[in-house]
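Missing here: one protein chain of the complex. Every other protein chain is in place.
The block that comes next holds subunit A.
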Amino acid sequence: MNLVEVKSLSKRFGNEQAVDGISFELAEGSATALIGPNGAGKTTTLSMLAGLLEATDGEIQRKKNLTIGFLPQYPRFFPWLSALEFTEMAAKLSGVDAKKARQQSERTLGFVGLHQVAHKKIGGFSGGMKQRLGLAQAIVHQPSVLLLDEPISSLDPTGRREVMELLKSLLGQTTVLYSTHILNDAEEMTDQLLFLKNGRLVEQGSLSQVRRRYEDPHIRVRFENTDAAEWFVREAPWPTSVKGTAAVIPVKAEGPAIQDVFRFLSVKSLPVIGVEHETASLEDIFLKVVAGK
């Protein structure tokens, strides 16, 4: 069941078309990654979904009584409030009863690991603590859809891992849409990928669907020097190309299996360093889809 349906959504700022007719759905309980380079329109899309911006064209159909939690890329807080005071206010503004707001705030701050500083002023928080508090204010009212703008890209590796674990524990309970340019994250938690480029959706689908479309399997034979690679390309019975000191053999229906390559190499005495079977990583796919390489 779809909680949100986006239909040919567009946003124009003056002459600049920030988002250009994108359509997608958010199924209940799913995790969707919005992938694209800086300036692709990720934040604008999320802002429209969060209700901060009005669309120029198209529409967003939300399920009735849909509640939203939103974490901006750089959440900014009132420095003179404590973490608990802020979370409690956030819950109340989202319609949670006063009594429950307190309980849920305490529980949520515990969940994101801020219970020890719950009564400290936010003004003294580090970047990582603010990011956790940002997550807390986004989930304290138990929203049906969680929108996260680059939730972890500003964190150091440790903080990134911790926040990833928190997000993963939310999957399944909540519908999540998050933007990112760190593709390992997307690989770890996603049901749907949306590739955004210049405001347009250039590719979408599940991780395995996108993989299949772009996986481009090949065997890479790495040599000590370019001469050996060039010799290999001339002599090998398969269509092969040179890339640096390696020879790359596309694996197609008529192409060789890796055993054939081994057999061929075993009778020649070439300075081989390694033979690998490779498919495109999400990063390769990103470069291909978004940067057009």
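Structure notes:
Quick note on the criterion: a contact is a pair of C-beta atoms (placed from the backbone, for glycine too) under 8 Å apart; a residue touches a chain by one contact, two chains touch by 3 or more; residues count from 1.
As a convention for this text, contacts and distances are computed from a predicted model.
Missing chain, UniProt name from the options "HAD-IIIC family phosphatase", "ABC transporter permease subunit", "FMNH2-utilizing monooxygenase" or "Fe-S cluster assembly ATPase SufC": "ABC transporter permease subunit". Across A:20, A:149, A:185 or A:203, the single residue that touches the chain missing here is A:149. Touching the chain that is not shown, out of A:14, A:95, A:157 or A:237: A:95 (per the contact rule at the top). Among the residues A:5, A:25 or A:85, only A:85 touches the chain that is left out of the figure. Hidden from this view is one chain, which touches subunit A at 43, 47, 50-54, 68, 70, 72-78, 80-81, 85, 88-90, 92-95, 97-98, 134, 137, 149.
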